[in-house]
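Every protein chain of the complex appears in place save one, which is left out.
On to chain A.
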Amino acid sequence: MRAGGPLARGAAGAGLALGLPAALLALWWVASAGSTNIFLPPLRVIVEAFGRVWLSGTFADDVVPSLWRLGASYGAALVVGVVAGYAIGRWPVARALTSPLLAYFRVLPAPVMIPVLLVAVGIGDATKLIVIGLGALWPILLNTADGVRAVDEVQLETAAAFRLPVWTRHRLTLRAATPQIFAGARQALGISIIVMVVSEMLMSTDGLGFTVTQFQRSFAIPEMWSGVLLIGALGFALAKLFELVERRALRWHRGHTGREEPS
């Protein structure tokens, strides 16, 4: 690239990233303009519905509860996953005790728990919170355990030789494992969005998934489509936000592994 300023590069990157979606949307707009199929309404109609539905009370009634559940469950999974993953990665006894259990739960799809929890816990928020949290937990926990286990022996010995306090040593180990922890957290974010929508479709009285299903049942097709678009946009925005945090937190790791030129 000739104009190599970081700003120019950022703009070019954003252009590349947004170019294809913009082109596809334009294509959709044009191709659907004269559509008479009620299941595939013109994009113009969907956009109108979008403004009507989501820029109103529905936002507070349905988007906020969804985001709240997602945030609470994901946050809890993050805390539990990192703490448990740390213990399992650090202490062989913990690993030996839990590994058969982990091997089982890591392949169990979280939505399978929905019917079970419906019976055991009921249809309230608790069930959704638990299902989303369970879906997010395993990738975080397993990646943290792997990362902690792989922390360099030489770093641990350095910390021990300089008689660093136990807590400092735990902190250093955790910090050294952050690249893996972030990888798990990124995976978990995608999963928890899916589980959030699915659980709301199956058992809820509010939320994004619920609203989309409601529109579908009442044949409000443009409104249904607008919900789909919103969920997609939400997932995209959350992923971008995550990437932003990760880039900041792991700058040292990219430098250390030679993926960023020294500044």
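The criterion applied here is as follows: a residue touches a chain if its C-beta (ideal position, glycine included) is under 8 Å from a C-beta of that chain, and two chains touch if they have at least 3 such contacts; residues count from 1.
By our rule, contacts and distances are computed from a predicted model.
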"Transketolase C-terminal domain-containing protein", "Isoquinoline 1-oxidoreductase subunit", "Xanthine dehydrogenase family protein molybdopterin-binding subunit" or "ABC transporter" - which is the UniProt name of the missing chain: "ABC transporter"
Residue among A:Ala8, A:Ala96, A:Ile123 or A:Ala160 that touches the chain left out of view: A:Ala160
Residue among A:Thr168, A:Thr205 or A:Ser218 touching the omitted chain: A:Thr168
Where the unshown chain meets chain A, residue by residue: 152, 154-155, 157-158, 160-165, 168, 172, 175-176, 178, 252-253, 255-256, 258, 262-263
